[in-house]
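Dropping the structure in here first, questions after.
Omission of a single protein chain aside, the complex is shown with its protein chains in their original locations.
Here is chain A:
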Amino acid sequence: MLMSKMDAFAQAGKSAVMQNIQGTMQFLQRFPPFNQMENAHLAFLVEQCQLRFYAANDSIIKPADGPVEHFYIVKQGRVVGERQHVTRPGTETTFEITSGECFPLAALLGERATRTEHLAGEDTFCLQLNKAAFIRLFTLSEAFRDFALRGVSSLLDQVNQQVQRRAVETLGNQYSLNTRLGELAMRHPVVCDPATPLREAVRLMHEQQVGSIVIVDEQRFPIGIFTLRDLRQVVADASADFAQPINRHMTASPFYLSPQASAFDAAIAMTERHIAHVCLVEERRLCGVVSERDLFSLQRVDLVHLARTIRHASRVENLVSLRGEISQLVERMLAHGASSTQITQIITLLNDHTVCRVIELAIEDKGDPGVPFSWLCFGSEGRREQTLHTDQDNGIIFEARDAAHAAEIRGRLLPLAQHINQGLAQCGFSLCKGNIMAGNPELCLSRAEWARRFAAFIREATPENLLASSIYFDLRVVWGDEQACEQLRQSILEQVADNRLFQRMMADNALRQRPPVGRFREFVLTRQGNDKAATLDLKVQGLTPFVDGARLLALANGIGANNTLERLRQLVAREVIDPLDGAAYEEAYHFIQQTRMQQHQLQSRQNLPYSNRVDPDSLNHLDRRILRESLRQAQRLQSSLALRYQL
């Protein structure tokens, strides 16, 4: 009797979760992924831990230790990553890890040594979990597994990139724009051969309740498509004979994509080409058709329709009312988990359509000036990185025999250009404060005049010229022939490649905006005017370092691309930038841009003016941490420039 009572007491003492386990669990529950983990899994984690102390500057793990044996969570203090410079003595701080954050996921998952020495940045306590327990936890807890896979940043390892891609796949349905087309086109496409009578083909479409029929050859390769729109035309034509073979009425050589392509690719193609159906072809055989409607039922994003309405708007006033829809579209896309790159691409596309339509309407209005010209855009529009908040940065290029001829053409184009500028302003593209607009005689130039002007920028690197080159050298044609602009670009590239001094000045310029992360503080914030909270500028302090750095390196290495991410990719392809660094920069740029857009969207909903300033405390823990890491990447890009140009 007595014994059994004692046993019960002993049992009670043991089975209850120990106070300290509980306390540590409560601490961890303030941070992701621990706040999403089941209690039992979290208790398992804590019970298997050791708590270690590291005095400031103590090494925690280093490359020479061999394959990583432990998973660490910072309980208190700060851990910094120090990587040895490849080309010179000394180290650089690559990242900072603070309370509630973990390391080294990449090395642990990759079963290798760390590439970066982890040091205690100050007196630090870490919870340490051995590898066996880590693996056990990884299999037990889905929340933990997701985090471990997703939280690994590409700056650490290439292996992780694959892992991440897989993680995105498992995140799946929220990312509807990333859905593979093969999964969307579920129905078997309705097909016929080219000799099929029109009446027979329409009967097939009617029976199957589809809006299109694909005409295929004997190998099942699509040679034409016939849609309800085509049928309307046939019916409207009084002389139509429904006994004729369908190949007399079909649209030949239809556009097609691989079933591996994404819903986003299809939406872009439809918008660019003004089509409503995309064939899916694998190994030269038709395997599906995706219609505009398939995409919209998925995304409720009426992108193609919007683009078409813009291109057919009969008055500038109609375009103005469509601008509101673009904002709504962006909102829906953000809500659907579209990436910032996808959104800037779509905004640029719709803006380009708007610009083209404004130009066409202006020509209808004012009459054709009778000289061929091309409409140029510069700055973020030139880089295809526009957000909802856009200024005009544009110009005109034309061909002229000599100075007198140029002046004469300019006289004819300027009234039209000014009219276009006003039309664009009506559509919400604010007039440029610096007057970088085609209606300005200094920006309505012949090819020779532009070339002279750009050569002067490169030859005389004054502060004004450096600033100007950072705007004008991202030029692109929106409307009109592209050849003259390409010739200009080639000559810019040749001159910059030859001029080391100009490059160095540009590098110096690119270092002017320092990313707001400090060695001892999370963020370096400034207070603006009467603001209550200190903030940082996502555009100037976050994006500009990437944009400036990528521009300089692209120009210096003969890369003609304008888009920052595209420039980074090509720089990696040409081995100017290390692939791991390139991926890290891309990811960081991406995240800052995404944060900025979400912020704009929020401001637009609250009827506040657009601002790029953010108070990091207003972000959730995970976002704040990724933002800090992203800004640190900007810092790394800058120090690589400083090194390259010995600044």
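Throughout what follows, a residue touches a chain if its C-beta (ideal position, glycine included) is under 8 Å from a C-beta of that chain, and two chains touch if they have at least 3 such contacts; residues count from 1.
By our rule, contacts and distances are computed from a predicted model.
Novice: Not counting the visible chains, the remaining one has a UniProt entry; which protein name from "Acyl-CoA/acyl-ACP dehydrogenase", "Exporter of polyketide antibiotics", "DNA polymerase III PolC-type" or "Sugar ABC transporter permease" does it give?
Specialist: Cross-referencing UniProt, the chain left out corresponds to "DNA polymerase III PolC-type".
Novice: In the full complex, which of A:A40, A:A55 or A:A252 touches the chain missing from this view?
Specialist: A:A55
Novice: Which of A:Q19, A:Q209, A:N620 or A:Q646 sits in contact with the chain that's absent?
Specialist: In the full complex, the listed residue that touches the missing chain is A:Q19.
Novice: With the missing chain put back, which residues of chain A would touch it? List them for me.
Specialist: Touching the missing chain: residues 6, 9-10, 12-13, 18-21, 23-24, 26-27, 46-55, 58, 76, 123, 125, 128.
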